[in-house]
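Report on the structure given below.
Chains shown are a subset, placed as in the full complex.
Letters are used for the chains, namely A, B and C, taken in the order the chains are written, and counting of residues starts over at 1 for each.
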Amino acid sequence: MPETSAAPRRPFDWFALLAVAVTAAAYVRAIWFTPPEMLQGYAQKILYVHAPSAWVAFLAFGLTALAGAFWLFLRDPRLDRFAESSAEVGVVFTTAVLVSGPLWAKPIWGTWWTWDARLTLTLFLWFVYLGYLVLRGVIPERDARARLSAVLGILGALLVPFIHLSVYLFRTMHPMPVVANPDGFQMPPVMVKTFFFAFFAFTLLYAALVRARYAFATDRDALEATLDATPDGGR
Amino acid sequence: MRAPGLLAASWAIARKDLAIEFRTRSAFLSSVVFSLLAIVIFYFAWDPTAVGPLALAPGVLWVTFTFSGLLAMHRSFGVEAADGAIDALLVAPVARESIFLGKALANVVFVAGVQAVSLPAIAIFYNVPLAGAWLPLLGILLLATVGLVAVGTLFASITANTRMAELLLPVLAIPFFVPVVMPAAQATADVLSGRPIAESFAWLRILLAFDLVFVYACTVAYPFTIED
Amino acid sequence: MTTLVAATGLVRTFGARRAVDDVSLALSAGECLALFGPNGAGKTTVLRILAGLLRPSSGEARIGDVRLPDPAARGRVGLISHRSMLYDALTARENVRFAAALHGVPDAEEATVRALAALRVADRADVAVRSLSRGLQQRVAIARAIVHAPDVLLADEPYTGLDAQGGAALTALLRERRAAGAALVVVTHHLHEGLALASHAAVMRAGRFVRFERAEGLDAGRYATEYQELVA
């Protein structure tokens, strides 16, 4: 067996640094330069983590499904690596929504959890993609893994509107969209600006995380290749 | 020698699956007993003084159908995986969609058979007046069963070849069952409490849309789950 | 002569292991390839690709002039694999008849009876396969694989578990298929047995064909010696 080569050294990830810096800036602005909300007080600051995380989670899963769909036709391993990375990052952000939401709910609604439509939808999204990751984990073979998880990713995307619809009919308590509200913005402009800044920051952060995770997947696949390609007595 | 068409092949596969299930009749019998037991254990898991049986019944019904359906769908690919028989299906000159349709058809028949027995049972145990509700209930059952089976059959095919099929199948499938089970249970509750079926149309529409989207999507997706 | 099986540049990786590594072959009607090679050489993987069960990582396989996995190509193939591919709750007859139905065999009932008789399991045709001994199950598996008189027969160690009578029945059957114009690939560890059947012989090692030639006129003893050296 050849010397196990260490993963190739990558140049410093300036992009990640930038993303972290912008996110930090968004927070500095949110915490010190944006007034607290009148009724909710400082608890409302959670919004700046909560809503952008939700946005990124949806984005991540949408892209996972898209990458899967393209994989089925192009069979390009890079698409699968992207789907894998995006799903994992998406689960992290969904978890952030599911943690920040209850943290916020406790002081505002007086309960950690309620079976509101949006909460439920988020929870099931989380389940679907946890399932996605588990499925990936039990299929050792790379092509089969890419193929089956692509199918699951696409069906998952089809599922979201149905869950949305059915839980919406069930009952709802969560604030209606504040930004994309037909009656116009319902936040003071300074808050709205901070709000969008945070969205932008989180989107950057998503891109940076996926990029790093993707690089890891590339290295891992390359490493597997060098390990396994060793001749082994004709077997 | 002409390869059989889509429907002929589906039918041959469904018949074979049903032959296996009914060979000893015990698979069907066990499924029925399983449903009955689930219904009974649900009864005992709750304090009947705290929760009225009529409020429990629709939920029990649908949770029971969900789990017994999952078992049936797990089995339907289990028999293929055991000695590699699925390979023989894949080598045969039938469209892969027909494998899916055949298995789904067998599953619908099987699950519907189980439901036909457990529905009256639940009516008796939980003292639910079914008399006037038969027809709407049948409609709900049919709509929901088709959706459950389509999704469940697809996922059973995905998980059949992993070493964790019986665990992974519910994990993957249950989130997809939510938009079926919830509307079905709500519509059932409405119907059982004597409200006119028109009030449940919103629920039924979800079910119908789900069936249309997922029967199609799963049939199209199935070939991708088996090629290797 | 028409080419019935053709493979060009087949590669199949599992993870990073190249189980099959640039394999090409072509067989015409009436030809029979005996495929030899040590454990783990990739023989089963080649067969599964030719049956359309496994997608090659690169390269392509054709049956006649249809590319796999097109159903028209698959229907002409018969596969005898490591596993029985039978439903053990069904009887031998039901298993074989089901295969016949899937292949659209015109007189399924009669073809079933004939296939089971050819393998000498007609007398156990109506018990559940589960309660048959290993060799009897193998016979049923073979009957299932040939009930539709495939143009291409892929046999992975088909003699496994068979007794002398079963082995003779299988040999007769393989010869008959060849005579009827089918192309055969037979994987076996028994060089003599394989060479006696075959028109061509190939040796796989570490995913590659390291030897491929016409078998007629080969000296089995010498071939065996050379084989030992080749795969050592």
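What we mean here is this: contacts are C-beta pairs under 8 Å (C-beta built on N, C-alpha and C of every residue); 3 or more make two chains touch, one makes a residue touch a chain.
Predicted, not measured: the structure shown is a model, and the values here were computed from it.
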Per-label copy numbers for the whole complex, where each distinct chain appears once: A x1, B x2, C x2
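Criterion: only the chains that are shown with their structure count from here on.
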Identity of the most central chain, Cα criterion: B
Geometric centre distance via CA averages, chain C-chain A, whole Å: 48
Chain A-chain B separation of Cα centroids, rounded to whole Å: 32
Chain B and chain C: spacing of chain centres that average the CA atoms, whole Å: 38
Where chain A touches two or more other chains at once, by residue number: 143
Sites on chain C at which at least two other chains make contact: 55
Footprint of chain A on chain C - complex, ascending: 14-18, 38-41, 55, 57, 205-206, 231
Chain C-facing residues of chain A, complex: 140-143, 224-229, 231-232, 234-235
Residues of chain C defined as touching chain B within the complex: 48, 51-55, 69, 71-72, 74-79, 81-90, 94, 98-99, 101-106, 128, 144, 148-149
